[in-house]
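In this view, the complex is presented without one of its protein chains, the others remaining in place.
Here is subunit A:
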Amino acid sequence: MPDTLAASLPRNAAVRRRVLLLGLLALVALALVIFGPLVLSRFSINVLTRSMIYAILAITVDLLWGFTGILTFGQAAFFGVGAYATAMLLTHIGSSPSLMALALLLAILVPIVLGVIVGWLSFYYGSTPIYATVISLVFPIVVTQLIYSGGTLTGSSSGMVGYFGLPFGLEGFFRLSGISLVIVALGALIFVRSDSGRILTAIRDNETRCAYLGLNTQRIKILLTAVLAGVAGLAGFLYANASGVVAPENTSFVFGTELVVWTALGGRGTILGPVLGTIGIDYLSASLSGELPFLWQLVVGALFVVMIIFLPNGLAALVTRLTRRGRGEVVAGAGPELVPQPPRSHAAPSDAPLLSIDKLEKSYGSQKVLTDITLDVAPGELVSLVGPNGAGKTTMMRCLTDGKESSGGVVRIAGKSIAGMVPNQIVALGVGRKFQVASVFESLTVAECLRMSRAALEAPSIVTASDRLSLPPAAIEILQLTGLDKLLTAEVSLLSHGQKQSLELAMVVALEPRMILLDEPTAGLTKAERTTIGTILKKLTNELGFAAILVEHDLDFVRDISSRIVVLHQGRLVLDGSVEEVVNSDIVKTIYSGGDHV
């Protein structure tokens, strides 16, 4: 019920309600941690202090794994480094207030630096998700072994104990950890709902699309790793002070896997789920481990396996499923306001042609897929690329949008060679690509998808979700023609095939490219949808001066809208001319066996 109510309210009222709810939640949580020690036993205070610090770590795991899709076992190591930095400084140098401040600084900065290194190792163009997981395993192992081999400097296998931490006492540390947890959780909750926070989910859904919207996903992931390493280091600082002892186990990958288990059981991608999961399980573990030490771990392990298989989104998903039944319908209306954006001026137009391909080649081993392709495209042209299956059309599209694809020749965009460039750099030169299968973000809304197109041009807020959506007029027109402007708050996974194709086109146009590459934009669309797309493409090229390259099988469609047709056959460019010249040529009739097909 409350949800349908919220949807019918004007948007800013819903926002106000959410702020109110978050504020209330934070106040209740703060009251709990401040007054908790008055009623809790010594044992509970002790254990819960630790649990709340672990919960901070679980939030970092959730942001990386639940939201961004990076399965990591390495957060334990950043935590351990923070804890050891604190303990080593306090043990070997001393503990004055200024040294304590230095310890705090180091406990955050050292993990951040390590986070940049780990991020750089894990994320590069073409790296696989499993490779990042591998690095996240190796890193804690290396840290643990270095601690073991550190002698008296690190206390080796017995850890470090007997240094003087913050003078807070049992209850003081409980409150400090609790307040830190509330702040981190609140920050995370605000961030993930912000326009920037949605980028994480976009990366999880479809990293390739992010790159082709001009986002440098590698840099975003490295940045995220580094920041969350700093947060984990802060948790380590708290732990070293509150517990008065640090041990090599704190940095181990086994502890890292425990964090993932807690996050999974609480519910990945929900922030609050992992927090409650961690506190609940760690507290229960401590209470029960006296009586049933192995049985308890057995139960947790078995529960974890069952959850991963049957309920991959954890207990929190079960709760939301029960409370938000019926949310799956397409909810229309009440989205952000569409604002036309003044056109972006591209870098001064040079004399060089917009696209110039010179002797492009692509081969897989000895198999040549493209040979000696030479072609120029000027603004305002709508060039259709036709040819039978296997002629190399899609390969050619790839070579135009990824500078590492071609095996020979030069592709220049506005005079600039793209050799060695990765997709997001080529997007920055003004090239937009629409894929054959609609490539959008399934778990975002229509408006959020469109906002991703603008994210590389104007940095989105990390705090708020804007209630305005500035788009170039051409993109707004596509939305209006296809009716998507009324579905701005609908989740993309609920759209039809045709709507997704139109959405992707609008996203590409929202990039304000100078040239659009489209791979079979009409495949699987109805006649009416085709006509709409055709109209849009003509307008983009004729009136707005875009250049477009279109791969298409439907020759009627091609004949209607193209200004020029290029024929590819067996990896070679066999014909390049006006619609009339190509359609009536003998070569085309021969290639499309049957002759009278055209």
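The rule we apply is simple: a residue touches a chain if its C-beta (ideal position, glycine included) is under 8 Å from a C-beta of that chain, and two chains touch if they have at least 3 such contacts; residues count from 1.
In this section, contacts and distances are computed from a predicted model.
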Missing chain's UniProt protein name, "Branched-chain amino acid ABC transporter permease", "Acyl carrier protein", "Cell division protein FtsX" or "Molybdopterin synthase catalytic subunit"? "Branched-chain amino acid ABC transporter permease"
May I ask which residue of A:V260, A:A316, A:C449 or A:A506 touches the chain that does not appear here? A:V260
May I ask which residue of A:V15, A:L105, A:V138 or A:V579 touches the chain that does not appear here? A:V138
Where the missing chain touches subunit A, by residue: 71, 121, 124, 126-131, 133-135, 137-138, 141-142, 145, 148-149, 253-254, 257, 260-261, 264, 294-295, 297-298, 300-302, 304-305, 308-309, 312
